[in-house]
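Worksheet: one structure, shown below.
One protein chain is absent from this view; the other protein chains keep their places.
After this line comes chain A, so read on.
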Amino acid sequence: MSTDKPTKTISDYEATLTKADTAVAAFERDDRSFIPMLRGYLRNYPTMIPALVLLVSVIGFSIIAPRFLGVGALSIVLKQVTVTGFVALAQTLIILTAGIDLSVGAILVVCSLIMGNMAVVSGLPVAIAVLIGLFFGALMGFVNGVLVAKVKLPPFIVTLGTLSIFNALKLWYSQSESIRNVDIEKSAPGLLWFGNGFNVSGASISYGGITLILLAAVLWYVLNHTAWGRHVHAIGDDQDAAMLSGINVNRTLISVYAAAGLICGFAAWIAIGRVGSISPIAFETVNLGSITAVVIGGTSLFGGRGSIIGSVLGAFIVGVFNTGLSLAGVDDYWQMFAAGCLVIIAVALDQWLRRASQ
């Protein structure tokens, strides 16, 4: 292996290398003041930002509107964010690969219509109806993935196109008709299961909300402890480098979009339980809501960095602001205003943390 004597070289300018200083460069640290320390800490634990924002906003709203801290209001928040939270999980996967999915809401609605039609109109068992719905969710995601990975179109364009296509399909398939709550209760109550829940000292917690936390935990594990999760990050970070490192970029991208479609299909089941009925024009704002949650949760739109837990927290922050503002007696449009401010602040904070040198 390496010897002390420098190898015989053609030129002699390296001859003094044996006498080279072996000490590691050391610098006086000047990062002991509060702001740089906070910044360093937040850079290492980016999920702390949405967690802190959530904490501060819960405290803030309970001062403004004392009713807010009641368990009733908090369980309303959990109910409100369940569907957006699921879609935000799917969106996180996509955004981690430096993509974006505008069709998630449309996939969700198509899947809920398929499940409802199969179970209520065709009378299939709920389990079969749900499986068919999940299959079509994954299939729609797969189509997005193939267009992004194989045809090499920008994800924004692909999903903008499929958003229109899936929206058209849902109106055609449903003939613009809703499925009423009474019909679902009569012939397929299983579809509503996730809307049920249990009461813990006055707070009603739905199975959907618990499932959201469970799914987030599963995805956290997959993203951080499996090779696939590392590949998703690497592709978002630098797609060419990932390809040269021997990652099958196309297959991974397609699997990410298909998984996102599958999660949206699952969210459809949750959404049926949450709303109680199935309508082709429901959940039109869930696309942007999911992107808002992901961004507030600290995931970078440029890909490669972010966290699943952050996205769930981001969804909760939006929910807390909405519920808190309405309890404080503020008009609805200020909720949108607040969500907009949150997004801009979140991205500004992210940029400030990223700037390594200053």
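Basically, a contact is a pair of C-beta atoms (placed from the backbone, for glycine too) under 8 Å apart; a residue touches a chain by one contact, two chains touch by 3 or more; residues count from 1.
Keep in mind that, in the parts below, contacts and distances are computed from a predicted model.
**Student:** Identify the UniProt protein name of the omitted chain, choosing among "Probable tRNA sulfurtransferase", "NADH-quinone oxidoreductase subunit H", "Sugar ABC transporter ATP-binding protein" or "Cytochrome c oxidase subunit 1".
**Tutor:** Going by its UniProt entry, the chain not pictured is "Sugar ABC transporter ATP-binding protein".
**Student:** Which listed residue (A:176, A:196, A:226 or A:351) would be found touching the missing chain in the intact complex?
**Tutor:** Among A:176, A:196, A:226 or A:351, only A:226 touches the chain that is not shown.
**Student:** Which listed residue (A:85, A:155 or A:304) would be found touching the missing chain in the intact complex?
**Tutor:** A:304
**Student:** Specify the residue from the set A:48, A:69, A:243 or A:330 that touches the hidden chain.
**Tutor:** A:243
**Student:** List the residues of chain A that touch the chain left out of this view.
**Tutor:** 1-2, 6-7, 9-11, 13-14, 17, 20, 24, 221-222, 225-228, 230-231, 233-234, 237-238, 240-248, 304-305, 356
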